[in-house]
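What follows is a set of notes on a single structure, which appears directly below.
A protein chain is absent from this complex, but the other protein chains hold their places.
Coming up: chain A.
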Amino acid sequence: MEALRQVTGIAAPLLRANVDTDQIIPTRFLTRTSEEGLHEGLFAEWATRADGTPDPGFVLNQPAFKEARILLGGPNFGCGSSREGAPRALRQRGFRSVIAPSFGDIFYNNCFRSGIVPVRLPQETVEALARQGGELTVSVDHCAVRVEATGEMHAFLLPKLLRRMLQEGLDEVALTLTQQAAMDAFRVRDRALRPWAYL
């Protein structure tokens, strides 16, 4: 995975509560044998009208947000299905960060593995950022969101290891395989204690 230390760009507001991953990418875009072109399904039901044409009322169809790299979301963003196609579709569309008051746990985890920085900020802050508009910088190095127009900063927290994965573009599997000796030793001990856990 490539390293990601910061993202600067326009933030698109989609402040609905409980945006589920079915809405981020509907199931029918996941039944395929390739991971390319996922972005074509991004928010498909909300982005298109019944006749299949783009809905100009949907935020991501508006010219101002065509190049948006950051998404502002509502509470419990990314709840529901565990599909990693959701952050992957966001990434393919050019998003590298989602800022929301809270996230579905599985989606939050998936973001790091898909090269997206999930940022938790208080709801009033997210709403204020949406009102202000303009460019934001999300810094993984400083764990802070900067409003480019005013220089105003908002700090956030990231789990240490997942943050390092983003910053250094670490291959998580390779990292775990460096612990092979620990895994082997654990399994020898554990197999004696819980033989039924090993088939």
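Here is the rule we go by: contacts are C-beta pairs under 8 Å (C-beta built on N, C-alpha and C of every residue); 3 or more make two chains touch, one makes a residue touch a chain; residues count from 1.
The criterion applied here is as follows: contacts and distances are computed from a predicted model.
Visitor: Not counting the visible chains, the remaining one has a UniProt entry; which protein name from "NADH dehydrogenase", "3-isopropylmalate dehydratase", "Phosphate transport system permease protein PstA" or "4Fe-4S binding protein" does it give?
Guide: This omitted chain is identified in its UniProt record as "3-isopropylmalate dehydratase".
Visitor: From the list A:D20, A:D55 or A:E152, which touches the chain that is not on show?
Guide: With A:D20, A:D55 or A:E152 as choices, the missing chain is touched by A:D20.
Visitor: Give the residue, chosen from A:E35, A:E67 or A:E168, that touches the chain omitted from the document.
Guide: Of the candidates A:E35, A:E67 or A:E168, A:E35 is in touch with the missing chain.
Visitor: Residues of chain A in contact with the chain that isn't shown?
Guide: Here the touching residues of chain A are 15-18, 20, 22-23, 26-28, 30-33, 35, 45, 74-76, 79-85, 87, 102-106, 109-110, 113-114, 123, 159-162, 172-173, 176-177, 179, 182-183, 186-187, 190, 193-199.
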